[in-house]
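Removed from the display is one protein chain of the complex; every other protein chain stays in position.
Here is chain A:
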Amino acid sequence: MQRHLISAADLTRDDAVLILDTAEEMARVADRPIKKLPTLRGRTVVNLFFEDSTRTRISFEAAEKRLSADVINFTAKGSSVSKGESLKDTAQTLEAMGVDAVVIRHGASGAPYRLATSGWIDAAVINAGDGTHQHPTQALLDAFTMRRRLIGRDAGLGEDLSGKRITLVGDVLHSRVARSNVDLLHTLGAHVTLVAPPTLVPVGVESWPCEVSYDLDAVLPKSDAVMMLRVQRERMNAAFFPTEREYSRRYGLDGDRMARMPEHAIVMHPGPMVRGMEITAEVADSPRCTVVEQVANGVSIRMAVLYLLLGGNEPAVSHARANASEEK
């Protein structure tokens, strides 16, 4: 494993499978009466959020606390791009405090990469979403959810997603979730198709390891998982599509469309869902929709990532692993 987790593209197949397997062990901690491991005791992790995301922050915080890390939450809302210096200044303040890892969320693509490579700090850097670039732990939790649902919880151990057909639908252009998922799913052997109106597909997508289609109905019957991406209503005003209704008609997932998916296929969404335009309530509330599991799995994945980046080789870890396997 590398020292930082900036992009899903940085993970090898073996790294990714190791994270997914480790997350399975971490998931078992959640079933215990005391949901805590001593792994990161004495380590300090900072959640550095330049952009609002309560969901992601809480997920990381839960993961950090379950691993017994000391947690500092630093929210620097609004200071991201308007005052460029703040990232460096803040980073150096944290460095002076002896921080071991920084979980960073930033509105500017590349900010975590800058943080990890510019020599400002020594701490491990985990990207919790940067601009329209990457959100690797989201991709990992999505892959984890797919592996559990499409292969099975125990059967999946050591496995990747070879041969699975995954479809991502919606605003690919502005989506760090899409970029991360394309990279990771490809690494894990899955076949990815992006579906969106041409205005929401980036120029340059030809170089991505996936297919692009403008026709959702044609792709659905061949999908093992369909992941709906969030579409912001403001995009309509910027002429990315004519009306909400038209978008919904062509790219929204409703009950009829879901019925065209294979029986085993699942519906995913990174949340928060905008019901109506991109996904109907009927689909969102169906048992095939994994949104709630994705949230729970997020904690396990983030525990696994923190554990592997920060504590991976220490005894507390193998202890945790031993416990985990005993409880099987």
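In this text, contacts are C-beta pairs under 8 Å (C-beta built on N, C-alpha and C of every residue); 3 or more make two chains touch, one makes a residue touch a chain; residues count from 1.
Convention: contacts and distances are computed from a predicted model.
Undergrad: So one subunit is absent here. Using its UniProt record, which name fits best from "Acyl-CoA/acyl-ACP dehydrogenase", "Iron-sulfur cluster-binding protein", "Dihydroorotase" or "Dipeptide/oligopeptide ABC transporter permease protein"?
TA: Spelling it out: the chain absent from the display is recorded in UniProt as "Dihydroorotase".
Undergrad: Check each of A:39, A:134 or A:167 against the chain that is not shown and name the one that touches it.
TA: A:134
Undergrad: Just to verify: which one of A:17, A:87 or A:258 makes contact with the chain not shown?
TA: For the chain that is not drawn, the touching residue is A:87.
Undergrad: Pick out which of A:4, A:43, A:57 or A:114 touches the chain that's been left out of the picture.
TA: The missing chain is touched by A:114.
Undergrad: Please pick, from A:4, A:43, A:57 or A:106, the residue that touches the omitted chain in the full complex.
TA: Among A:4, A:43, A:57 or A:106, only A:106 touches the chain that is not shown.
Undergrad: Under the stated touch rule, tell me which residues of chain A contact the chain that is not displayed.
TA: 80-85, 87-88, 106-111, 113-114, 117-118, 130-134, 176, 179, 202-208
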